[in-house]
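Note that one protein chain is taken out, while the other chains of the complex remain in position.
Should a chain be cited, it is by its letter among A, B and C, assigned in written order, with residues numbered from 1 in that chain.
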Amino acid sequence: MSGNIFGRVFRVVTWGESHGVAVGAVVDGCPSNLPLSEEDIQVELNRRRPGQSEVTSKRMEKDRVTILSGVFEGKTTGTPISMIVWNRDVDSSPYEKFRYVPRPGHADLTYFLKFGHRDHRGGGRSSGRETVGRVCAGAIAKKLLSLFGIKIRGHVVRIGNVISEASPERVFSYKENSVRCVDERAAREMEKLIKEVAETGDSIGGIVEILASGIPPGLGEPVFDKLDADIAKAMMSIGAVKGVEIGMGFKSAEMRGSEMNDEMRFKDGRIVFTSNNAGGVLGGISTGELLKVRIAVKPTPSISKSQKTVDLREQKDVEISIKGRHDPSIVPRIVPVAEAMLGIVLADHMMLSGFIPRRL
Amino acid sequence: MSGNIFGRVFRVVTWGESHGVAVGAVVDGCPSNLPLSEEDIQVELNRRRPGQSEVTSKRMEKDRVTILSGVFEGKTTGTPISMIVWNRDVDSSPYEKFRYVPRPGHADLTYFLKFGHRDHRGGGRSSGRETVGRVCAGAIAKKLLSLFGIKIRGHVVRIGNVISEASPERVFSYKENSVRCVDERAAREMEKLIKEVAETGDSIGGIVEILASGIPPGLGEPVFDKLDADIAKAMMSIGAVKGVEIGMGFKSAEMRGSEMNDEMRFKDGRIVFTSNNAGGVLGGISTGELLKVRIAVKPTPSISKSQKTVDLREQKDVEISIKGRHDPSIVPRIVPVAEAMLGIVLADHMMLSGFIPRRL
Amino acid sequence: MSGNIFGRVFRVVTWGESHGVAVGAVVDGCPSNLPLSEEDIQVELNRRRPGQSEVTSKRMEKDRVTILSGVFEGKTTGTPISMIVWNRDVDSSPYEKFRYVPRPGHADLTYFLKFGHRDHRGGGRSSGRETVGRVCAGAIAKKLLSLFGIKIRGHVVRIGNVISEASPERVFSYKENSVRCVDERAAREMEKLIKEVAETGDSIGGIVEILASGIPPGLGEPVFDKLDADIAKAMMSIGAVKGVEIGMGFKSAEMRGSEMNDEMRFKDGRIVFTSNNAGGVLGGISTGELLKVRIAVKPTPSISKSQKTVDLREQKDVEISIKGRHDPSIVPRIVPVAEAMLGIVLADHMMLSGFIPRRL
Partner (left out) sequence: MSGNIFGRVFRVVTWGESHGVAVGAVVDGCPSNLPLSEEDIQVELNRRRPGQSEVTSKRMEKDRVTILSGVFEGKTTGTPISMIVWNRDVDSSPYEKFRYVPRPGHADLTYFLKFGHRDHRGGGRSSGRETVGRVCAGAIAKKLLSLFGIKIRGHVVRIGNVISEASPERVFSYKENSVRCVDERAAREMEKLIKEVAETGDSIGGIVEILASGIPPGLGEPVFDKLDADIAKAMMSIGAVKGVEIGMGFKSAEMRGSEMNDEMRFKDGRIVFTSNNAGGVLGGISTGELLKVRIAVKPTPSISKSQKTVDLREQKDVEISIKGRHDPSIVPRIVPVAEAMLGIVLADHMMLSGFIPRRL
């Protein structure tokens, strides 16, 4: 499985299993002289952590990051930044019964078929816990980008049939609630819906939007490493994500060219677009407008409702019910992970295009 | 712009501008001993070609591919396969007026901002003509995959508000019509809609679905180079694509876990899934089920309707109307391009995972 | 500094500074089902360790490796293998006086010029301690290769003007002595020479030869990723290495084609070469003969003899003498590092060429 490295210049490696000794990440290529502390990373890890509200998992993961290299006297040295988060208080016993029984909607069967041997405890490498490394690396990317005026912020725009009607303007300043939805009316309904779904032993999906402001025009390397192409890969690489769109996305299928095209005009000597249906990318290169990305998040596969599956050792059909402290909707918790991945892509392209130097 | 290389083992490089001397591709890493002729590639190029029906561009591009290297006595040698398609009968004069006037919805402005100097003739590198190289490389990938039982086929599932109701079963055997839609009733409506839109000097978007059968379980390199992540990048790297989904995609946002999860059971000693909402990928690894990808295609940005933009040299606002033989909907012609990109991703992963050897 | 990742399929990342918290490595892409224990790695780390004899540094580095991920129930799972070695008992105070005073022959000045900010303690990232990560990763590569009949062994063939006259046959079975020289007479002279040099406060260089047997014909990806090209990069990336040769190397400059060319003949139905001046590689592809690599190792730059350099803060010329427990010759200790790098290259190419599957 040699796919745990992401990026070309600002490069990220993640490692670790859900119930192994630890999880972590290495960032290779971060510029030197970036002020960086464990607290910068911890604040993002805390946003990712479960147990923060009634609508997320009640597991307590008191994740604390330790920086092992690459930072000296409070600043990065340009050498690899290795970070570790120890796995604590894990109880693998509930997973014993799934050792040879792949859970529907999980990667249990595919890992088994690909590798033959897998760490089944807590989902192993295919667990959502893998995203701890992404969030650590993303925190560094976001800190770096912030020095260059780039802000990234995500929010939940849909859970089941509840739709947020928040304007993009409010996203960067809203105070996070339990479902990370800017529209407070919708937030209350989402919370209610998630609770209802949880009570039936089920789970529910949703949509997350991630915005980035302050991006200079010129990011992206056509024709294959287009900015939106790299973003699509980054987002689709997050577990549970089944779709990605930029700007009007799938809505553009219903539109005319005269509606979709963003017109331009001069304003105070600068070129401005009169709309942003493109979502900040044209021909794979950033326009300088707000970057708009949306991802479809499937319902958490772990549900207590009875499901049919197979026992690989006994070679027979079985029914299972997955008990435990699982998120009835993973959507709100994906927000910091998606922000992290967008941050990593943007940091990489900002360096590739020369907007961020190798040495601050 | 160092982003013109795609893939890790089966690697593709494309080059060329719309009105330059030629366009082409190099495939590095194709196994040796694959029977390959120019005709194998030409057949796919012909599918991509405009001028095939009333609903596509009336430009005549009699593209003929020449293989320059890597094939000896009818079989690949394992060395780079270089292919060239000469650009003929190009008339760049209509583009002269857009040299400093970026067309809305096109990459004119972003290329100008990124590179300072661009070949504006026919859209240059950001033209749809760039996909000739992708189709050439994809033809090799498809030929290779076919030897291992993998078939790829795309079709149009939506144009504007017209929706195809074709079942996946029919896709692999349908005879291509002018809009590449399997559902003949919808095909007629799509054709009618495209003509209506064209008459108003406008264009329209749509959705393409690409299916692949015969994929073994085990393709994909989590956590970043997941099969669906690489597919998302490949698809989003195609000009005009604004969204990608796998399996239920954005519909999964509205679903419960109990609906979304694909259950498993034994049938004749083999594990089968009772549904395929995942679209053939779980945890970034192929399940062996039908691979289902959908892409959102925006309306062609070249429209004859009047549009507001800027003149970069004169530094003033202007209005333009783009005349010429442009596709009123690029959706049907994206089908072979999307198939090519999926082929390239699958060939690369089949080799990475060892299902296709370096030497046939 | 985004250059801490090596390899294409069997990929290695190393991190850590000499006097930081820890050093380590991540191996991404190791096949699943490889039996692997910390002891497999420890045995190679022990060979690298200083303080093993009178002719190496008297520092005691009781390095102990811990595997943090990627191994479950004694076998690799195919996921990233993260390894850590804590830095213990480091005393950074002697380095305080070199914070702004670059030591001749070291990377102090170049790191300072490139990054502006560096961890000067113990040489930071440019210390020989960085090779701990290489040896950890290389131990896994060697374990993997051994299952496929490939053995790697290095030995010292020259220290100063003392030259070993060992035949390659003896290399794989010799018992390591203090200078890792197969020719015992030469070994005694080398030991004597190193002691003499050390007494004068100086250091001395040498040559290491690394051999690999059991390599199948067919490894190497011309024209750039040739087997010998990747080996040359791997070797030259080791600190202190100033030259690399394959087979006859620089001696081939003096030879005629009729002397250099290795003739072939059939023996028991197999093709054999009657000599191996090529050193096991022709056209960048392994021949199946013994792989022969030699590297030139410069004398350790840390010497107690007085040297002229500059004080960057005071902006003046100064003279320094570097005290401490430095190796008077690093040559014997480079042997396991060079073996590790060769192992990593060979494991990567064995996987790329399909000789080692993704799953054992």
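In the analysis below, a residue touches a chain if its C-beta (ideal position, glycine included) is under 8 Å from a C-beta of that chain, and two chains touch if they have at least 3 such contacts.
Quantities reported herein were computed from a predicted structural model and do not represent experimental measurements.
Put simply, the hidden chain is in touch with A, B, C once you look at the whole complex. Listed residues C:Ser37, C:Ser92 or C:Ser237: the one in touch with the omitted chain is C:Ser237. Of the listed positions C:Gly20, C:Gly138 or C:Pro301, the one in contact with the omitted chain in the full complex is C:Pro301. In the complete assembly, the contact with the undisplayed chain comes from C:Gly247, out of C:Gly78, C:Gly122, C:Gly154 or C:Gly247. Residue positions on subunit B in contact with the hidden chain: 1-5, 8-11, 13-17, 20-24, 26, 28-29, 32-33, 66-70, 72-73, 75-82, 84, 114-119, 124-125, 358-359, in rising order.
Counting over the whole complex, subunit C has residues 1-6, 14, 102, 104-107, 109-111, 113-114, 125-126, 130, 158-161, 197, 202-207, 217-218, 220-226, 228-237, 239, 242-266, 269, 271, 274, 278-279, 281-288, 296-303, 305, 307-310, 312, 315-317, 352-353 touching the chain that is not drawn. Seen from subunit A, the chain kept out of the figure touches residues 8-9, 79, 222, 352-354, 357-358.
Basically, only the chains that are shown with their structure count from here on.
Centre-to-centre, using mean CA coordinates, subunit B is 46 Å away from subunit C. Those residues of subunit C in touch with two or more other chains are numbered 9, 79, 358.
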